[in-house]
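Missing here: one protein chain of the complex. Every other protein chain is in place.
Labels for the chains are A and B, by order of writing; each one numbers its residues from 1.
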Amino acid sequence: MTAFIIRRLLYMFPIVLGVLLVTFTLFTLIGGDISQQIAGKNADAETIAEIRHEYGLDKPLFWSWDSQFVNHFKKALFFDFGRAMDRERISSKILRGIVPSLMLTVPMFIGVIISAVSLALIIAYVRGTIWDVSAVVICVAGMSIPYLSFIIFGQYFFAYKLDWFPIIYLPEEPMIKSVGLPILIGILASLGGELRFYRTIMLDEMRNDYVRTAFAKGLSTTRVLFKHVLKNAMIPIITNVVLTIPHLILGSFLLERFFGIPGLGYLMIEAIGARDFFVINAMTFIFSLLIVIFTLLADICYAFVDPRISLK
Amino acid sequence: MQPRGYWSDAIRRLRKRKLAMLCFWIVAMYAGLAAFIWIGDILVTHLDWKIPIVQWNEHVGPSYQKPAAQYEFVPEMKTESQKGWCLLGTDFMGQSTFRKTLYGAKTAMMVAFCASIISILIGVPLGALAGYYRGWVDDAIVWFYTTLGTIPYILLLMAFAVVLRGAHIGPWELRGSVSVYLAIGLTSWVGLCRLIRGEIIKRKESEYVLAARAMGCSDFRILFFHLLPNVFHIILINFSLRFVSFIHAEVILSFLGLGETDKPSWGAMIDAARTELARDVWWEMAAATVAIFIISLALNIFSDALRDCLDPKLRMD
Partner (left out) sequence: MRQTKAYLIICCILAAVWGCEKKKTAADGEMVICRPMISKVQTLDPTNTRDIYSALVVSQMCEQLYVYHYLKRPYQLIPLLAESMPAISDDGMTYTIRIKQGIRFQDDPCFPDGKGRELKASDFVYAFKRLANAKYASQNWSVFDDRIVGLNDFREYSKGFKKEWDVDYSKPVEGLQALDDYTLQIKLTRPWPQILELALNDYCTSPVPFEAVQHYGVDIVSHPVGTGPYRLKTWQRSSYIELEKNLNWRGELYPSEGEPEDQVNGLLADAGKPVPFADRIIFRIIEEDQPNWLLFMRGKLDVMYIPKDNFDKVMMPDKKRLMSFMQDQQIKLTIFNDPSTFWVGFNMKDPVLGPNLPLRKAISRAIDRQKYIDILFNGRVQVAHGLVSPGLNSYDPNMADYGYSRFDLNEARALLKEAEAIYGKPIPKLTLAMPGTDTLPKQMGQLLQRMLEQAGIQIQVDYMDFPTYMERQNKGQCQMFISGVSASCPDAMDFLEMFASKYFAPGSNKFFYSNPEFDALYEQVAVMQDSPDRLAWYRKLEHMILDDYPAAFMTHRITFYLGHDWYKNYKPFVFGYGVLKYHRVDVEQREQFFNRIHSSKKEGK
């Protein structure tokens, strides 16, 4: 087991290296210079040169101990991404955004998982009937509506027209009030896809021999479903959950934007509007790193839970 | 090697599914419409033809008229007023929502098609090379796509779109739609590449490849004339499955201001509703949403059926 973990840990390095190469290519080689924006509308050439110097954009690209390429790696290594275009520390921007993002995504995620798994169990119970077919059609239909329409319509109808929810996050009110509607919309919008995913897992599981045996022993369908199928389906479910956690921290950027929740998704959209490559770069790296780590965790969980997985 | 009747078999199986065939015709209709508008657009802009249904930017009434409402207005360059109505109402400039929705089909199809082509052009050769040669080529390619796959898709898409927009690559400047095609295409070939690689590895020791090698065929010939045609169905299935997600990606890019800007697109129409709903203008968003809904639903059902018929064992993510 230890050897397995160490091997997987070593495997992380080339991936992280690759991510850094990709971000460097994107933001430094193709993206180009953003000093003009910081320097202001009527800035002279000197001011622009000064800003370029401040952000290290005047350094050579490669082939120097102090090149932009080396600094790109240094930044990532020490998690010191410097300052954003508005001169706030990027790390403090990101730290501030984590909690609001989690407030939104964690309940949403739990809601989706619980409702999707339980509905999937019900569908597994009625599999093959007209209910099953219509559920699948509804799922696909739900997946076919653009996410943006879900949000715009949901916000308009439930917040503006019916006034059931606050329209936007107000700092003086508890967060829980403002995230109600986005959570609801998020659950509704992603339920279709998730339900279809879990239904497939359940039905796959039901084709197994042990299920047939259980039925043959005369166990009731409910018992088979809850005692056996759900238990075994837990492996893919948990893997899926672990792999989703980094995305939870990232937040749901469209929902955050529409409901003014100052999370990381919002931060990302803001950075895109301002072409703040420093922030986009830091976000991309940190979340890729999180995904690498959580993929490793998922693999380890998998290996622990399922002894059939070989550790090679 | 696949049996001779593989494709005709698959088509026969597909034909038996009524719903799937219905969906196929819907998709075909959208594609036909897009092609018609594409050609029409060229005729209108370059040869000054008059094809009303394609001229989305024609002034057909006062701004923000409700669907099917009767109105009177003075057309541009004229003095006397005339009566008119619009099936799906008009937008802020008095342009027909109906024509814009139709034109949006062209925009969406172009985005999805071009992005698919780009992702196939990258994913298939890389996957094939990795699977066929293994060794360091394989390591390098797997490393590369694992890296890209590690970056959260939505972050990667946004990053590509924002960087590519207006970027200069050599002497070319990437304008609006091209940067959208590239951003979506460059970020979505990983899954396909992985599948092709797996499939090639599985097949490269099969008899027909060994036979070809024994006959002295070059690696290139084996790879592109013997192996790739046999994994074509995977490309096709992947293509049909991805198509929907590309259309949805365009909507999100439009919202971020990174999409098509000077031609109507469904994304831009939905985005416009953000402010327009305040004055009870719902028809633009509704038209675009329904248009997306129908094509997505049809494509989803059809591609599932296609997968079942071509390769029941295959499952994507």
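The rule we apply is simple: contacts are C-beta pairs under 8 Å (C-beta built on N, C-alpha and C of every residue); 3 or more make two chains touch, one makes a residue touch a chain.
Nothing here was measured: the structure is a model prediction, and the numbers come from that model.
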Chains in view touching the one left out: A, B
Selected from A:Ile98, A:Ile167, A:Leu184 or A:Ala303 as touching the chain missing from the view: A:Ile167
Selected residue (touches chain absent from view) among A:Leu95, A:Val126 or A:Ile176: A:Ile176
From A:Lys75, A:Lys93 or A:His247, residue that would touch the chain that is not displayed: A:Lys93
Sites on chain B contacted by the missing partner chain, in the whole complex: 57, 59, 63, 76-77, 92-93, 165-166, 175-176, 257-258, 261-262, 268, 271-272, 274-279
Residues of chain A (touch criterion as defined above) contacting the omitted chain: 33-34, 36-37, 39-48, 50-51, 54, 83, 86-89, 93, 96, 160, 167-174, 176-177, 260, 262, 266-267, 270, 273-275
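Operating definition for what follows: only the chains that are shown with their structure count from here on.
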Cα-centroid distance, chain A relative to chain B, in whole angstrom: 24
Footprint of chain B on chain A - complex, ascending: 14-15, 18-19, 21-23, 26-27, 30-32, 140-141, 143-149, 152-153, 156, 160, 246-247, 250, 253-254, 268-269, 272-273, 275, 277, 280, 283-284, 287-288, 291-292, 295
Contact set on chain B toward chain A in their complex: 143-144, 146-148, 150-152, 154-156, 158-160, 162-164, 167, 169, 244, 248, 251-252, 255-258, 266-267, 270-271, 273-274, 277, 285, 288-289, 292-294, 296-297, 300-301
